[in-house]
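Below is one structure. I have some questions about it.
What you see is the complex with one protein chain gone and the rest in place.
What follows is chain A.
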Amino acid sequence: MEQHTGKIGIREYIAMVILMIGTKLADDLPSILFQKLENAAWFTPIIAGFISIIPIFFLIKVLSQYPKTNLMEILQIILGKPIGYLFVFMLWIMGLAANTFDTAIYTDIIGTMYFTETPTIFIYIVLMAVSAYGAKKGLEQIGSVAASVITYIKVSLFIALILAFSNGNINYIFPIFGPGKWEVVKESSLKVSLYIDFIYLGVIASYVSSTKAFTKGTWISLIIVIIEIPIAMLAYLCLFDYESVKLLNYPFHETIRYISLGFLTNIETFFFPFWLLASFVRFSIYLYISAVMFGWLFKIKNFEYLIPPFATLLVILGMIPETPTFTVADMKAKALSFATPTFFFLPLILWSIMKIRGGNKNEKKEM
């Protein structure tokens, strides 16, 4: 189909990655991190970010050896047909699970913080319908939407954080090591998988205009999210103190409810639409990646027709848990620790097997 032959540029790519990962600072991820590490939780995104340089480095190494091939095919080439297939299937299941948790949480945020009367199922349906519509338009369209809205989203976030810092007290970050130095390092390395989205980027790597753009874009966006998420978490900490921030389910949304701009109170109505936009883009990308992987797994050529059924499936799955605020957050916290080894070792394994086998033979022949 015509729309998928188009490629996305580095600008679009970076915008997409930042929206995919950066938006995590505004859901329940900070609260999951604060639970264990209290006032030192803001170290986690930094430490985890530095650790994740290793898998991302090897992932890029592998991907650049096979330009114009997507992650699924690479897995199959390197690991052999059955094992590669199994790995892709596993990645797809993990992606689906993460997607279900996240959409359920976002629906819960909208339902508990903003639209209390609207039935949950309806919020869910509208959220998924919009995302599915976006995803069906194709990667190129998602990319250009992401690139055009990211400035506004980040400016609004910047304003919110500035206001939070000006209302907060910097002394709340002390004692600096929270529950203890080793505790911080240990917990942080368990949560490296908060950057697991980078693996899934391999799925769409071949859509990026060039390998160089993909490599450069990935590093730039990693740096941006490593800076962005800790700053946001520091802002919550300075505003609420560690005892109180642990009690909040969605710190970002409590923050924008508390801050006021001079005589303007209730300014959450200003920040909420930007957050919604970011969420739509985020889920569009997820849906798209899920569909690409599923299409590859079961040899479905027109995979974009899978997007609406996927969205429906997510609504049905996401509606199952009772009180998602806690149940889903618990599951997500466990899944985060569970996914870490996969994220860390998969690229390493891929790279070493590739090296043992002597690199990409096709590539060498061409050279």
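Methods note: a residue touches a chain if its C-beta (ideal position, glycine included) is under 8 Å from a C-beta of that chain, and two chains touch if they have at least 3 such contacts; residues count from 1.
Quick note on the criterion: contacts and distances are computed from a predicted model.
UniProt records the chain missing from this view under the protein name "Spore germination protein B3", selected from "ABC transporter ATP-binding protein", "Copper chaperone PCu(A)C", "Alkylation response protein AidB-like acyl-CoA dehydrogenase" or "Spore germination protein B3".
Of the candidate positions A:106, A:240 or A:310, contact with the unshown chain belongs to A:240.
The chain that is not drawn here is touched, among residues A:46, A:129 or A:227, by A:129. For the chain missing from the display, the contacting residue among A:177, A:219, A:270 or A:338 is A:177, taking the whole complex into account.
Only one residue from A:85, A:258 or A:338 touches the chain missing from this view: A:258.
In the full complex, chain A touches the omitted chain through residues 38-39, 112-119, 122, 126, 129, 169, 171-172, 174-181, 240-244, 247, 254, 257-258, 260, 265-266.
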